[in-house]
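One protein chain omitted, others in place.
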Amino acid sequence: MTIREVTIEDLKRILRESAGADENVDLDGEILDTDFDVLGYDSLALLETAARITREYGVTLDDEAATSARTPRRFLKVVNSG
Amino acid sequence: MRRRVVVTGIGILAPGGIGAKDFWNLLVNGKTATRRISFFDPAPFRSQVAAQADFDPETHGLGPQEIRRMDRAAQFAVVTTREALVDSGLELTVRDPYRTGVTIGSAVGATMGLDAEYRVVSDNGRLELVNHEYAVPHLYDYFVPSSFAVEVAWSVGAEGPATVVSTGCTSGLDAVGYACDLIREGTADVMIAGATDAPISPITVACFDAIKATTPRNDDPEHASRPFDRTRNGFVLGEGSAMFVLEELDSAKRRNAHIYAEIAGFATRCNAFHMTGLRPDGREMAEAIRIAMSEARVSAEDIDYVNAHGSGTKQNDRHETAAFKRSLGADAYRTPVSSIKSMIGHSLGAIGSIEIAASVLAIENNVVPPTANLHNPDPECDLDYVPLTAREWRTDTVLTVGSGFGGFQSAMVLARAETSVA
Partner (left out) sequence: MAPNGLGVENYWTATRNGKSGIGRITRFDPTGYPARLAGEVRGFVAEKHLPSRLIPQTDRMTRFALVAADWALADAGVRPSHLAEFGMGVVTASSSGGFEFGQGELQNLWSKGSQYVSAYQSFAWFYAVNTGQISIRHAMRGPSGVLVSDQAGGLDAVAQARRQIRRGSKLIVAGGVDASICPWGWVAQLASRRLSTSDDPDRAYLPFDPLACGHVPGEGGALLIVEDDDAARRRGVRTSYGEIAGYGSTFDPKPGNGRDPGLRQAIQLALHNAGLVPGEIDVVFADAAAVPALDRIEAAAITAVFGPYGVPVTAPKTMVGRLCSGGASLDLAAALLSIRDGLIPPTTNVSLAPEYDIDLVIAQPRVGALHTALVAARGYGGFNSAMVVRAAE
């Protein structure tokens, strides 16, 4: 069970740790509904991100749901509903 | 006049079939060797199934010092090399040792040995500054897997060019292709070539778990590997080895060798797309196929059987089907295609050579092995994948392919020596 909600700031930090950040993308801009492809994160990056979240926040993410979430908003929805 | 390369000896060690005869029996009976992992407790892992070989090194003639110093994968290679050499009837002692070389494919090297030794020197990961006093004397042999080529070269007395080819999951194909080139260019007359891998260790299972590439179908291990099936959900990790005696054709004929098949064509390309991902269009694999066929001087209608990579992941099987359609056109629908990974799992760097062996045996026996567990074909994979039952089929020319992490795409054409036009 999640103790606290994973926020967009948390997600950004974990994305950066897991897979760096694209030089042409401003992660601090409005990115909640931007496709991960556009942000420069592939399926591996999302898998790694999901694994870190599981370890840090104790959430168990559904395999399919986490990697098929196309945007940060949808990803956070999967994470926080678990 | 181009030098031509033929297979005159085969050695195989596969889950469910040690030795060419038992291996072929497994395949033609459509039996699977995928089971719950027993080498260690699989409970902590997402994927708990594997295709393990029932291998006892002593039974296969390895001495205590060999068993102590050789990683399991090296042991496999020495055993299959021995079988291949005996099978070929070739007397290497009367030949110039500099004209006999060794090429061994391996994707992950001595990974079981390294995993086990790491635990000891690090005290189960507790020590970052691992303790050298606990290191076994042959640890360097695990550190650099060219030691596999050393062991095989020693076992046959080869002194020609020796190397390990390590291109991930296409290593088994690429090693044999590389060896062929050495014979064709005149550097060697005989090459002991093939591949080996023994990756069923916690670190490898864990890393495939992390990318969800292996199947989590732990409640049904015998039917967990389902290439081209709608319900496929990942590959089953396997282990094994296949080694061949490759000879220059005229020299093989002069000594009345039994010639299994000619290696008529080989090509490798890269998809340069992603380290683990595949685009669905299969264009680079199609290009490798095209070049291999061109070298073999065959066209799509000449291919009697396609031995697929067919790992059983969602993306691979779709990618590969597209590659076959691109390269074989309408003939893709008329040619039987099957994946033996359905039966013996995916042994990474070894499987390419094991699949060459299956292809050669298909030519030898005029039988194509089936794709096991194929009950619900994926509509996107709509070719003839020879579901469940082996098929008697006139097989003179086989195309075998492989695809691997790093983007490698390889293809080889094998042809019955009497009918080959390469």
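By letter and in written order, the chains are A and B; residue numbering begins at 1 in each of them.
Definition applied: contacts are C-beta pairs under 8 Å (C-beta built on N, C-alpha and C of every residue); 3 or more make two chains touch, one makes a residue touch a chain.
Predicted model only: the values in this text are computed from it and were never measured.
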Sole residue of B:L62, B:A77, B:L90 or B:V108 that reaches the chain not shown, by the stated touch rule: B:V108
Among B:V49, B:A213 or B:L278, the residue in touch with the chain that has been omitted: B:A213
From B:I12, B:M112, B:A153 or B:L278, residue that would touch the chain that is not displayed: B:A153
Listed residues B:V86, B:V144 or B:V421, member touching the removed chain: B:V144
Touch list for chain B against the chain that is not drawn: 44-45, 97-98, 101-102, 107-109, 114-115, 118-119, 121-122, 124-126, 128-132, 135-147, 149-150, 153-154, 157-168, 174, 178, 181, 185, 187, 202-203, 205-211, 213, 267-276, 284, 287, 404-408
Where the missing chain touches chain A, by residue: 16-23, 40, 44-45, 47-48, 51, 54-55
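Methods note: only the chains that are shown with their structure count from here on.
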Centre-of-Cα separation between chain B and chain A, whole angstrom: 37
Interface residues, chain B side, partner chain A - complex: 210-212, 274-277
Chain A to chain B touching residues, read off their complex: 42-44, 47-48, 51, 63, 67
